[in-house]
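What follows is chain A.
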Amino acid sequence: MDGPKVQLFVTCLVDALAPEVGRATVRTLEKAGCAVDFPDAQTCCGQPAYNVGLFDDARRMAEHTLDVLDDTEGRVVVPSGSCAAMMVHHYADLFAGTGREDQAGRVAARVRELTQYLVDDLDSTVRAGCAGCTVAYHYSCHGLRELGLESQPDRLLEETPRAELADADECCGFGGLFSIEMPAVSSAILDEKLDRVEASGADTLVGGDISCLLHMEGGLRRRGSDIEVKHIAELIGDGDV
Partner candidate 1 sequence: MERDTFLSRVGRASLTSHLPDPPAVSGLPEPDEIDLLALFRSRAQAVSAVVHGPVTRHGVPRAVAAVATGHDAATFMAWDSLPAPGVASALQTAGLDRVDHVIPAEGRVDHNLTYRDLDVGITGAVAGLAESGSVVLTHGEGRPRLASLVPEVHIALLEVSNLERTLAHWARKTPTLPAETTNLVFVTGPSRTGDIEQQLNLGVHGPRHVHIVMIR
Partner candidate 2 sequence: MSEPVTFLGRAEALIGTREADAVGTGARTFLAMRDGAAEGFPMFEPLRDQARVIRLHSLRHLDRLLARFADQVEASGGQVHWAGDAEEARQIAGEILQGTGSKLVAKSKSMVSEEIEINAHLEELGLDVVETDLGEFIAQLAGDTPSHIIAPVLHMTRQDVGRLFEEKLGVAYTDDPFELNRIARIHLREVFLRADAGISGVNMAVAESGSLVLVTNEGNGRLITTAPRVHIALMGMERIVSTWEDAGVVLETLARSATGQHLSVYTSVITGPRREHDPDGPEELHVIVVDNGRSRILAGETAEILACIRCGACLNVCPVFRTVGGHAYGTVYSGPMGSIVTPGLHGMDPWWDLAHASTLCGACEEVCPVRIQIPRMLIELRRQAAAEGRLPGWLEWGMRRYARAATDPARWARSKRWAARLTAPISSQGWIRRMPGPGRGWTTSRDFPRPAKESFADWWRQRGT
């Protein structure tokens, strides 16, 4: 591999609940010419604690993450818009005016979400592929609004048949712990989203954040739907393009 060396920050959810997405991410990055390293003391960026206001817990997890990543070099690639945004934007909030401020800035500058890295940094020719699929793409909120991720997944999907998903940029209702703090509200929002997914005629639902995808897949399964749910890395890493 003579391409750039990157550090994979795989995220807690992928590590524990969807390791196949992590494997696909490795294959994707290798297809794009990168040498992938995995700092194996990594755990969680701290976003779940931050989002519910438990800043001490969030800081502890963030400090651990910063130490693990600061001990490495090169871009840190994250197959999740929300986790990347946490490190890029919110570590500054957690550590402003503290002894970790510089470290947080240093690490944040190296972090890239996966599609952002492939398109904006590498201008890679890898593309998502899916034999005989029609894909509906869900733009996860944090990635879309905090990192501007829209044209990047579109570029990567340009050789895949796309279904028209109405209101594709609307929230799926997950919201982290919101999904179990206010389950009735979360499910109601999910229902509207899944109605639109089913109406799109797609046979495959794709996105860039496994949190949203697991939420939607859980709902689709409960409806008895045949729609498959995949992370975009699986369509690139395992795809036939």
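Following the convention adopted for this analysis, contacts are C-beta pairs under 8 Å (C-beta built on N, C-alpha and C of every residue); 3 or more make two chains touch, one makes a residue touch a chain; residues count from 1.
Regarding selection, all candidates are chains of the complex that A comes from, given by their letters.
Because the structure is predicted, anything quoted here is derived from the model rather than measured.
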item: Chain A: touching candidate in this complex (1 or 2); value: 2
item: Touch list for chain A against partner candidate 2, complex; value: 10, 12, 14-19, 22-23, 38, 40-41, 43-44, 46, 48-55, 57-58, 60-61, 63-64, 93, 141-142, 145-146, 170-171, 173-192, 214-215, 217-219, 221-222
